[in-house]
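Please read the structure below before turning to the comments.
Complex shown without one protein chain; remaining protein chains in place.
Note that the chains take the letters A and B in the order they are written out, and that residue 1 is the start of every chain.
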Amino acid sequence: MSKAAISISIPQPLVDIEGLTVHFGHADGGRPVVEDVSLIIHPGECVALVGESGSGKSVTARTLLNLAGNGARITARRFRLAGEDAMRFDAARWRRVRGREIGLVMQDALVSLDPLRSIAQEVGEVVTNAGLLRGRREIEERVIDTLARVGIPDPEIRSRQYAHELSGGLRQRALIAAAIAAGPRLVIADEPTTALDATVQKQVIDVLSRRVRDEGVGLLLISHDLAVVAEIADRVHVMRAGKVVESGPTAEVLSRPRHVYTRQLIAAVPSATSRGTRLSSARVDFEAASGSGDEDGQPQPIRIIRDPLPPRPVVSGEVVLDVASIGKRYRRRKGVGGGRETFVALDDVSFTVSTGEVVGLVGESGSGKSTCAKIILGLLKPDTGTVRLLGKPWSDIRESERRALRSKLQYIPQDPLSSFDPRYRVSDIVAENVWGLSRKQTLEHIVWLLDQVGLDSGFLDRYPRTMSGGQRQRVAIARALAAEPALIVCDEPVSALDISIQAQVIDLIGELQSRLRTALLFISHDLGLIHHVADSVLVMKDGRIVERGPVDDVFFHAAHDYTRTLLAAVPGPFAAS
Amino acid sequence: MWRQVLARLGASLVVAWGSITVAFLALHALPGQVEDILAGDLDYPGLREAIAAEWGLDRGIGEQYVAFVTRIASGDFGMSYELRQPVTDVVASQLLPTVYLAATAGILAFSIAVVLATLTSGRGRVARRIASIVELTFASTPVFWIGILLLMVFSFNLRWFPVSGAEGWRSLVLPAITLALPTAGLLTQVLRDAIEKTLDQPFVTTLRARGLSERQIRVQHVLRHAALPMMTLGGWIIGGLLGGAVITEKVFGRPGLGTTTLNAVLSHDVPVVLAVVLLAAFIYVAASTILDVLYVIIDPRLKAQ
Partner (left out) sequence: MTQTFDTTPGTRAEQEVAPARAMRTVRRRIPAGVVASGAFIALLLVAVAAPGLFTNYDPLAGDFLSILKAPDAAHPFGTDRLGRDVFARTVYGARYSLFIGIGATLISVVFGVLLGILAGQKSRLLDETNSRLFDIVSSFPTVLLAMLVVTFLGQGMFNIAVAVGLSGIPKFGRVVRAQTQLVRNADYVTHAHIYGRGHIEIFFRHLLPNVLVAVPVTATVFIGSAILAVSGLSFLGLGPQPPTPEWGVMLAESRDTLRVAWWPGVFPGVAITLTVIAFTVFGNYLQDVFEGRDNS
């Protein structure tokens, strides 16, 4: 997008690093956290570092501010910032670099801004500290002006508020405002849009890319999300275990990845095209790749092939879950010190889920997804409407009566660890959901269940806190299956996992679902994931279902404006259209 | 925000009323006649009758209770039969030296804690280990033993300070230090812990990335955060200082509320003990109420709730 800027003139690069290696004492047996990384960033250019957790991308970025952390030992063949040798900087010089020459935007503004100080104080501090302005009025103007530049409406009012009083999107923009207030030539954005809703994410990306395009700022973007990178970055470095495994222009790397890791990373992103296949089985179709040619100067994008999942069961039409126009209202306090208002969390929501069917439920935060899930799980009583499970009354009976049917309805949470009693081992956790078997039979059954989810019997006596995120989610799946349920509610089951692990867990869920014909209600904010796993989809907004239908119909021919907005907010080549 | 302040004040009134009630119940739940309890070790003709008349003991229990609460609320704690003067006068005449001692020690402890915690938090491992051992030792040492050791060194051996009495600033030095050290140890621990927890928060990285120096980060941002857990401890610290003052006065033979109360306890002068205990409870309640309100003012996150 800013190729023009590069070709006009090549000014001195803002960052020019070669052979950067970062060690942390003797931890990890002296293995460097970042190894031999080279990085060049020009003004008006966005460079992205992508990789999964532990890849060293954040440490690399923080090293540019000399904030890699306590005990970091940094070596480099060349480490120049705006032409100056940064290896010679003393503490005072580094402090001048920070804020004035390089600004940092972190992940979650709620904790990345001082919660006890107003937005104006936070942004103003950057200006004061850089020694740019002195007068109170001038600083105030600069703050308001900066807030307006990042697209915060009513900046005078917002500046007097605190981080917790702003919405996620505004908060993140305020954080960006603080980072750019002293006019740095380079901005480092470390996962700036993670945990934001898709539409808000898009706005934040726009704010950042405007700095690059309109103001010629250099941007170093750190992200695990290939879609975000595709949207904004000119060049990308793919990192894995501290090393850059592949780098190049973004379009090139994403459409014709050379390194096997990049290919798998890209192929592991669920989307419309991956439906019915195993995400983690992806590999490059070399026959197709070698056939395409340089003849027309435009090499074909590589083709990715994946193994198919077992065939999906035919949806039988036997209704497992029948949600009939449920509604829920809350009374809540209006704003700061105001009166009370009624908040409609759920309004006239109806749908059914049948045996073998996977129904996706999408919506942004506050759309009513979780309220809906709570009512279905029988944890909350709807104000209006009823829920029936397997044709029997469910929502309007007493808990003691519900208990007999409980095993038919299971739940896989986003954060399995908190759903495990901290005193329990894996075998205790799964056993909690096994009923009416002898001790020996129970153990045998648990071993079988663990085998189903790809864990061997060595895990029986492990505590989940010593296990990885993917393994924990497998335990949660085994626990849900133990009850032989007719329906499982999956609430963002993979959104906390790295992309490659996410792929494996989705494959597991898909495979088990095909085999066992369990109905799934799959709640997610990830449209690509829903398109990958679900048969039909419900789009929720403000407590109502605004659009529903088979996934292809809804995602390829969205009828409702909101669905189209959501789809448009999915960045890059992974958009479903 | 005002809603919360009002709620807090309401709760404090309930607590104050509750402590008066506890005192009343204790008086009546004990075995034996209330007259006997109030008379303590004294016995002379007409005393029991005088007490019964003053406390209205011939009336019903409900009436007595109402009279008791109203009397305490209006600041009338009755007569000390032992000392033959109104309890309010006894307490008022002895209050000042004790408050003087507790306040001096409190300010000293607070200053020590802020300086030590700011200097040692987040520093090298050795410095922090030494600091934490020193804090732990002081927090674990009985007040009176510190007093005895200080007396031994500075009064008996070096003869820098008087052994006992309350004349002039020299007589205040050792008692104030004695009372301050254990509190300072505890406060430093709490404050340093809070500072280090705050330094671990993501926003501190943002502050560093703005080019702020470590000193600026600590003084302008972190101390404010670290003050919050200190404030929740505030009432408890003040109560501890009052209790510690009683012990310190005994070690140094200082006149004051502590000595008076101790004598009252030993001679079973119930009205005086009751008055001092209730007074301490009211001071505690008032102090923690003020600190809680300050907390809401410092932390904007609480205003919205």
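Here, a residue touches a chain if its C-beta (ideal position, glycine included) is under 8 Å from a C-beta of that chain, and two chains touch if they have at least 3 such contacts.
None of these values were measured; they are calculated from a predicted model.
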Study note, to complete from the structure: Touch with the missing chain holds, among A:152, A:188, A:282 or A:375, for A:282
Exercise for review: Decide which residue listed in B:131, B:176 or B:273 touches the omitted chain of the complex.
Suggested key: B:273
Check your understanding: Going by the touch rule given at the top, which residues of chain B touch the chain that is not shown?
Key -> 11, 14-16, 18-19, 22-23, 26, 30, 37, 136-137, 139-145, 148-149, 151-152, 156, 235-236, 239-240, 242-244, 246-247, 250-251, 261-262, 264-266, 268-270, 273-274, 276-277, 280-281, 284-285
Practice item. Kindly note down the residues of chain A that lie in touch with the hidden chain. Key: 52, 54, 240-241, 260-261, 264, 278, 280-283, 307, 377-379, 399-400, 402-407, 409-411, 413, 415, 417-423, 432-433, 454-456, 459, 463, 465-471, 474, 483, 498, 500-501, 504, 507, 511
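One rule holds in what follows: only the chains that are shown with their structure count from here on.
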Review point. Between chain A and chain B, what is the gap in Å from one C-alpha centre to the other?
Key: 51
Exercise for review: Please name which positions on chain B make contact with chain A in the complex.
Suggested key: 1-3, 201-203, 205-213, 216, 220-221, 224-225, 298-301, 303-304
Point to revise | Contacting residues of chain A [partner chain B, same complex] | key: 62, 65, 67, 95-100, 102-104, 106-108, 111-118, 125-126, 129-130, 162, 164-165, 175, 178-179, 182, 336-337
